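Yeah, one chain of the complex is gone here, protein chain that is, but the others are all in their spots.
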Amino acid sequence: MEKMNMIQAINRALHDAMEADDTVLALGEEVADPEGGGIVGVTKGLSERFGEDRVLSTPISEQAIIGSAVGAAIGGFRPVAELMLMNFSTVAMDMLVNHAAKLRFMSGGQTNVPMVVRTATGAGLGTGGQHCDFLEAWFAHTAGMKVVIPSNSSDAYGLMRSAIEDDDPVIFVETIPLLFGPMETTLEKVPLGKAKVVREGSDLTIVAYALMVHHALAVAAELEKDGLSVEVIDLRTIAPWDRETVLASVAKTGRLLVVHEAVKEHGVGAEIAAVVGKELFGKLKAPIDRLGAAFCAVPFSKPLETAFVPNPASIGAAARALLA
Amino acid sequence: MEKMNMIQAINRALHDAMEADDTVLALGEEVADPEGGGIVGVTKGLSERFGEDRVLSTPISEQAIIGSAVGAAIGGFRPVAELMLMNFSTVAMDMLVNHAAKLRFMSGGQTNVPMVVRTATGAGLGTGGQHCDFLEAWFAHTAGMKVVIPSNSSDAYGLMRSAIEDDDPVIFVETIPLLFGPMETTLEKVPLGKAKVVREGSDLTIVAYALMVHHALAVAAELEKDGLSVEVIDLRTIAPWDRETVLASVAKTGRLLVVHEAVKEHGVGAEIAAVVGKELFGKLKAPIDRLGAAFCAVPFSKPLETAFVPNPASIGAAARALLA
Amino acid sequence: MSNYPKPTNEQLLDIYRRAITIKLNDERIIKEMMSGRLVTPYYSARGQEIIPSSVMPNMNDDDYLCTIYRGTHDMVAKGFPLDLMWAELAGRVTGSCKGKGGTMHLTHPPTGSMVTTGIVGSSMPIATGLGWAAKLKNKRQVALACFGDGACNIGAFHESLNFAAVFNLPVIFLCQNNRYAEHTSMKKSSRVEQYSKRAAGYGMEGVTVNGNDPDEMYGAAKWAINRARNGEGPTLIEAMTFRFNGHLLGDPGHYIPAEEMAAAKAADPVPALRQRLIDSGIADGAALDTMEAGILVTIDAAVQAAYAADYPDVAELKRDVFAHEIA
Partner (left out) sequence: MSNYPKPTNEQLLDIYRRAITIKLNDERIIKEMMSGRLVTPYYSARGQEIIPSSVMPNMNDDDYLCTIYRGTHDMVAKGFPLDLMWAELAGRVTGSCKGKGGTMHLTHPPTGSMVTTGIVGSSMPIATGLGWAAKLKNKRQVALACFGDGACNIGAFHESLNFAAVFNLPVIFLCQNNRYAEHTSMKKSSRVEQYSKRAAGYGMEGVTVNGNDPDEMYGAAKWAINRARNGEGPTLIEAMTFRFNGHLLGDPGHYIPAEEMAAAKAADPVPALRQRLIDSGIADGAALDTMEAGILVTIDAAVQAAYAADYPDVAELKRDVFAHEIA
C-alpha cells in the first residue's frame, strides 16, 4: 500500500484508465500540463503522456465542455470532463440533465453516454456563497445520472476507475477539504452503488459521505467512551444509493441519523429518511434524524461558515439525543 | 365570481399588478402582443396596455432573461420573467440559484431580488423527455428561493399577486394540463406559504399539488363510498411549505400519502415524509407513502406517458393500502 | 459564392428525390394528424426541404447529425429509415427509439442521426463533441449541427462555435434561418441582418446562402464539409429559408405579414426544383411522377406498419434509464 492523498489517487486512476483504454479522454479548464494539469494537479501528467488531442485545456465554456463530453461519449469515447467547482454545474445543467442523463432513455437505448464529470466542492476555505455548494440532490433526482462522492483516497481511486468504466454518466465529486491529506491507499476498483460499513455498532446508524464520514467516526469513537455503540456507513455512491446496506444496518440498530454537508432541506437525507421510515415502520426505536448545512447560502465569515456545516459537536449532540 | 381558466386568471393578476404598481415588469420569449402575448396568451394585452418598455419580447436567451430580471429587481423593479417551460430553467440555473436566490444573503440584506419566474410544465401532451419535467425540488433545496404551484384559477390569481408583491424571488409554476378549463374564480390575494385543506377527512391525509390535487380529490370521493375518509391538502406553496397545516392534519388522521408529478426519488415528498415521520414518530398508524413519476425521463409513447405519472388508480391503490 | 462547386445533373436529381420525400412525408404526417390518427406535437419543416437535401449528398452514414425538434427533414435527407421514423412518431415499440423518444428525439445512429434535441441551441455543443470524436478517430468524418435563427442568440451557440474553432474540429454549424423563432421575427432578436457575421468573432469561416437554391446550398455545404474533412476546421453556414406551416402545427401565423408568407409560398422551392429539372431536361415529368409514386408507396407502407405495431410495454419505464435495467 502506498501513501497518497486524494489528488494523487484520482490522478493515478486517470492515468491507469487512460493507459488501459485509448477511448478515455479528459477535458476541462486548465486540465492539460501547460496550464498546470488542473488547479490542484488532479490531471497532472495526462497531456504529457497521452497528448493534447486526448486531454484538452478548454476555454471557460461549461456548456461546450459538457456538451463535448456528451458528443464524444455517444461517438464512442469515455470522456472525463471537469467542472472546476460544483456551483459551475449551474451553467451546464441543460447538458447534464436534459442530455447526458436522458439520451439513453430517449433513444430507446441506441445511444449511451459513458462519461464522468469530475467536480470539486466543500466549505471551509472562505470561498463564500458561490463556490462550495453540495448539489448532489439535484442529480440524484435526475433519472439516468449517477453520483459518487468518495471520502478517502482508496475509494477515490476505486470509484473513479469504476465510474470511467461505467456505461452511464457519473458525477464524481471531489471534496476539497479532503484532497490534501496523505493516507494509506489501495489501488483497486470499487463498485458503484455499494456503501461501506466503516465502523460497526449496535445502537445507532449514522449514514454519511465525504467529510461527514470522518466527523461521524470521531463522534462514534467519542460515544463509545460512554458505552454507546455507533455504526457508521460511508454511502460513497449517492445515486443509486445502497438501500440494502442501509436498511440492514438500521434494522439492527433501530436508530438512524443521516448527515451531509448539503443544505438539509430537500437534501439526500430526506430520501434516505423517507425510504427507511417506510421500510422499517414500527421497528425503529427513535425518530430518524437528519443533519445538513443551514438553510442559507454558504456564508463567508469564519464563525458563520463553521456553524453552517455539521461538525462533530452538532453530530454528537444529535446522536446522543437519538440514544437518550 | 367569474368563470375563468388559469390562463385568464394569471393574465388578470398580471394586469392588476402592473396597474397597481409601475415597477412591475414582464419579460420573456413572445410575451409582448406583437408576438401573441405568450404562447398560450398568459401575458396577452400587457404590452398594449403598459408599453413595450415594461413588457419585453426577448431573444431566446434565458440567461439574459433571468439575469435581466435579477438586475432590474435590484435596480428597484418587480420583474415577472417567463421561462417558457420548466426544463429551460436548466440554461438559467446560474442566474436563478447563484444569483437570484443568494444576492440578499450575500449582500447582508443590502440588495433584494423581488422577482417572479413564471414557468410551465406537465406531462400528458406527448412532448417527451425535455419539455415537461417538474423540477421544484431543485429550487426548494435552494435557500432563498420560493416556489409556488397553483392547482386552480383562484389560487393562480391570488398567489401570483402575492408572489409579485413578495420581496423574494418566487418560481411560479403553471401546470399545462390545468391551464385551459374554466372554473369559478375568486380574485383575491392568497398568502404564500399557506397550504389549503381542500377536503376534510379523518383516516388519511393526502398532500398533493397541481394536477395531483384533482386526482386526490377524485380518489377521496371514491374512497368515501367505502366509508374511508380522506383529507386532501393542496400544498400550493412548495417552498417554504406549510408544516403546521400538514402536521396538524396527519396528527389527526395518523396516515400520510404525498403525491406529486415530479420523479418520486429525491422529490419534495421525501422532505415532507422525513419531517412528518420525525415530528409524529410513534403517532402514525401506517408508514408514510409517496407517489411520484417513475424514475426515468418523461416517455413519449402514450401508454408509457400515462403510466409515468401518478393517476387516480395508482393513488387510490396506495391510499387503500395505507388504510388496509 | 460563385466559385462553389455545383451539383451535377445527377446530383440535382438526387437532391430533388430527397426534397420531395421530405415534402411528401411531411404532408402525410399532417394528414395523419388532421385525421386524429397521429397525435404528437409536430414542427413542420415544409419550405426548408432544399437545405438538408442539398447538404446530405455530401455526407456519409458515418458522418454525424445533431438536429432539433424541427428536424424530420434533416433526418429524412440523411437516410433515416421511414418505417422506424413513423413507428416512433406513432409511439410504437417498433420505432427507432421504441416509442420512448418521439417526434422531438428521433435518433438513428446507423444513419448518423445521433441526437435530436428539443432545447434551443443544444444540438451545437453535442455536435462539437462528435466533431472531437471524429477528429480523434481520424477517418475524415464530420459532424453537422442543425439549428434555427433563434438559436443564434443562446449561449450554447457562442460556446460551441468558439470551442470548435479553438480545437479546429470538423463541425459544420448549419443555421436554417427561416426568419422566425416561434412568433418572434429575427428583426426583433438581433441588430445584425446576417448571423453568419458572428463567425468572424471566432476566427471561423461563415457564409450566408440561399438555402432554397440547391446550387448555392450544395456548393456551400460541399465546400464546408470538404474543409472539415481536410482538417481545415469548422464553418458556420446560414441558410436562408422560410417555414410554411408556422412554428408548431396549428400555429395560425398571425405574426407573419401576409405578403411575406405569400411571397415565400409563391417561391416554394420544391416544385421550383421539379420545374427546373423538367425545363432543363434533367428529368421528364413522367419519370418524376413515377419516382414520387414510389415514394408515396414507401411512406404509406411505413405508416401502415407503424399503426399495426404494438405500443411499448410499461416495463420499458425501467429500461434504458441506465445500462442495466432498474429493479
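Letters are used for the chains, namely A, B and C, taken in the order the chains are written, and counting of residues starts over at 1 for each.
Heads up, the rule we're going with is that contacts are C-beta pairs under 8 Å (C-beta built on N, C-alpha and C of every residue); 3 or more make two chains touch, one makes a residue touch a chain.
Owing to the predicted nature of the structure, the values given are computational and were not obtained by experimental measurement.
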*Thinking of the complex as a whole, which visible chains are touched by the chain that is not shown?*
A, B, C
*Could you tell me which of C:M33, C:A165, C:L288 or C:A302 touches the chain that is not displayed?*
C:A165
*In the complete assembly, which of A:H131, A:K146 or A:R161 touches the absent chain?*
A:H131
_Residue of B:L14, B:L46 or B:A73 in touch with the missing chain, whole complex considered_ = B:A73
*Contact residue for the chain not shown (choose from C:K6, C:K188 or C:R276)*: C:K188
_Residue ranges of chain A at the interface with the undisplayed chain_ = 29-30, 34-36, 39, 57-63, 87-88, 90-91, 125-131, 294-297, 299-304, 307-308
*asked:* Using the document's contact rule, name the residues of chain B that touch the chain not shown here.
replied: 25, 53-54, 56, 58-59, 61-77, 79, 91, 94-95, 98-99, 103-112, 143-144, 146, 166-168, 240
_Hidden partner interface residues of chain C, rising order_ = 153-159, 162-163, 165-166, 188-192, 197-198, 200-204
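By our rule, only the chains that are shown with their structure count from here on.
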*Length of the line joining the C-alpha centres of chain A and chain B, rounded to whole Å*: 30
*What whole-number Å value describes the gap between the mean CA coordinates of chain B and chain C?*
36
*asked:* Where in chain B do residues touch two or more of the other chains?
replied: 87-88, 90-91, 128-130, 294-297, 299
_Among all residues of chain C, which ones touch two or more of the remaining chains?_
95, 97-101, 105, 117, 119, 155-156, 320-321, 326
